[in-house]
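My structure is below; once you've seen it, I'll send some questions.
Every protein chain but one is kept in place in this view of the complex.
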Amino acid sequence: MTPLLEMRSVSKQFGGLSAVTDLDIHVDEGECLGLIGPNGAGKTTAFSILMGELEPSSGSVHFRGGDITGLPTHRRVQLGIARTYQIPRPFGDMSVLDNVRVGAMPDSVMRLLIPDRATESEWNFLQTVGFTAREASMLPGQLSMGELRKLELARNLATGPRIMLLDEVFAGLTVAEIGQLTELLLQRKRDGMTYMVVSHDLKSLRPLVDRVVAISFGSAIAQGSFDAVLENPQVREAYLGQD
Amino acid sequence: MIPYRQLAGWAVFGGVMCLLPLVLPPGILRMVIFANFLAIFALSWDFISGRTGYVSFGHPFLIAIGAYSTAILSFRFDWPLIISIPSAVLITVISGLFFFVPALRIRGTYFALVTLAFMELAYQLTQVLRPDITGGTRGISGITSIVSGAVPNFYLSFSILFVAALLLWFLARTRMGTALAAVRMDEGAVTASGLSTIRLKLFAFGVSALVAGIGGAFYVHYLGSIAPRAMFDINFLFQILVAALIGGSTTIAGPIIGAFFLTFLLEYLRPFIDGPERFLIFGSVALIVYVLKPNGIYSILESGYGLALARFRRFRPEGGPAK
Partner (left out) sequence: MLNLLIQGLALSGLYALIAVGFTMIFSVGRVLNLAYGTYIMLGGYVYFTIVQEQGLPKVAGFAGALIAGGLFAVIVYEFLVRRLEGNPKAVSISTLILAVAMQALIVLIYRPTSKSMWPVINGVFRYEEIFVTYNVIVATVTSWVALGGLLILVRYTQFGRAVRAVSMDRKGAVISGIDPERMNRATWMISGALGALAGVFFATYTQLFPSMWVWPLIIAVAVVVVGGIGSIIGSLIVAHIIGFMEVVTTTYIAAELRGVFTMLLIIIVLVMAPKGLFGRGDI
């Protein structure tokens, strides 16, 4: 089976620094892949390369087997790849609802030239992640970190993704919010959504993932089931060496 | 959901303006004509600089392209205005797209600087390249006017302003308006929402250039003459900027209010100081307003209106439209 999304022997240098070295990652349709590794391991960089926000120094990216290495980011989103950011990036002067609606907009000048009115489906994206009508008119500045992450998730869902890359999804969330989010993600997964999830919160990651890849200094050092990877002595050392 | 209140605002604005020639003497009417043109330019500027966040310091360049094109076509080549003006507008839109090519690579202050350099470049080039066509440093005078007299010119300039403002108002209320505002806030996040920022920006630049071109073309036929120093001028840029900022950026009413405020302020300063030194007072007012009230007069009026409305509602608690 061809993987849904895949990076093949990707390297990325920032000046002299090698952020990612000869990294292979793939995720199959319907799978949830966890990406773990200490700070600075290159997880966020890997996401940015998959999205086309960073150009790899070498290597290639494939979607359903097709090479998309040179494809601009918005075209990848249209193919069905979406990501959230480690530090959420809402549109600051726009209501929560409008933020989400930007995700739902068609990429065509003609089809954008219609009066700006929220549709039922746009409201649904908000409700799916648990926003109330009152919260919909708030500005991002008034939201907590948990709500900002929900906002990004809703904006992602509005783009109609096949696969979502979630960067540090649980960071800054309360225990209750983590529970709700896990529930939401699992439900979407049953509907066929594919994920790549980065998280430092291993306990919360565990019920979500089918398979885990551990990265250290830009290279994969172990992969397999969650428990197997955490048992791996190299992984333990990478984490312990850091903390 | 039709925005009745705003449509009513437009109707009142149009109605009052149409009655002006009945009450104003021609001298003051000429000021209003200038204010109309300034408002068009400020709206054009604000559409990219305010809404999209690509601050243009070279807007006079675009306006001048429109003005020079129709001036040259009609004066040197005897084209009828009905062809020369649309051609000039088309030329402006095309140059606008080139003018904004840098925006595909750079943003923020750097973009502003490139546009400023463009304007200075154009200023120097018009003086030396083909002065037989552009009229060199002295420019061109004796350009055909479309209508004559203050009243017809007032109606002409106001119609252009009214149509341009309505067009931009409509655009701001479409999904496109929201998308362009998103470009200002975080371009990366717009891309990550699946939209091509290049296409959005080109659209915004095209619209801004369109309005600038129309304004510039009609303006030159109203003035009857054109010279490089009057066009590619920092003082001209200054008036456009200040009109938009003082009035209230990213709104439609703001730049119009700003242009009128500015024109009349300058005019009423004339008895006291009559040269370019008026810009001193005017620049100081602009800076104070900008630092204290970054959203301009419009926001002051709006909060005043909000207060009045709140007081009104206190007397009639059940009144007012439901939110």
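Every chain is named by a letter (A and B) in the order it is written, and numbering of its residues begins at 1.
In this section, a residue touches a chain if its C-beta (ideal position, glycine included) is under 8 Å from a C-beta of that chain, and two chains touch if they have at least 3 such contacts.
Computed from a predicted structure; not experimentally measured.
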{"item": "Chains on display which the left-out chain touches in the complete complex", "value": "B"}
{"item": "Among B:Ile28, B:Leu90, B:Ala112 or B:Leu265, residue touching the chain not depicted", "value": "B:Ala112"}
{"item": "Option from B:Val183, B:Leu200 or B:Leu245 whose C-beta touches the chain left out", "value": "B:Leu245"}
{"item": "Footprint left on subunit B by the chain that the document does not show", "value": "53, 55, 57, 101-102, 105-110, 112-114, 116-118, 120-121, 124-125, 127-128, 234-235, 237-238, 241-242, 245, 273, 275-280, 282-284, 286-287, 290-291, 294"}
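The definition used in the following text is that only the chains that are shown with their structure count from here on.
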{"item": "Cα-centroid distance, subunit A relative to subunit B, in whole angstrom", "value": "42"}
{"item": "Residues of subunit A defined as touching subunit B within the complex", "value": "51, 53, 72-74, 77-78, 82-83, 85, 89-94, 98, 101-103, 105, 107, 109, 112-117, 155, 158-159"}
{"item": "Touching residues on subunit B, where the partner in the complex is subunit A", "value": "1, 171, 173-179, 181-182, 185-186, 188-197, 199-200, 203"}
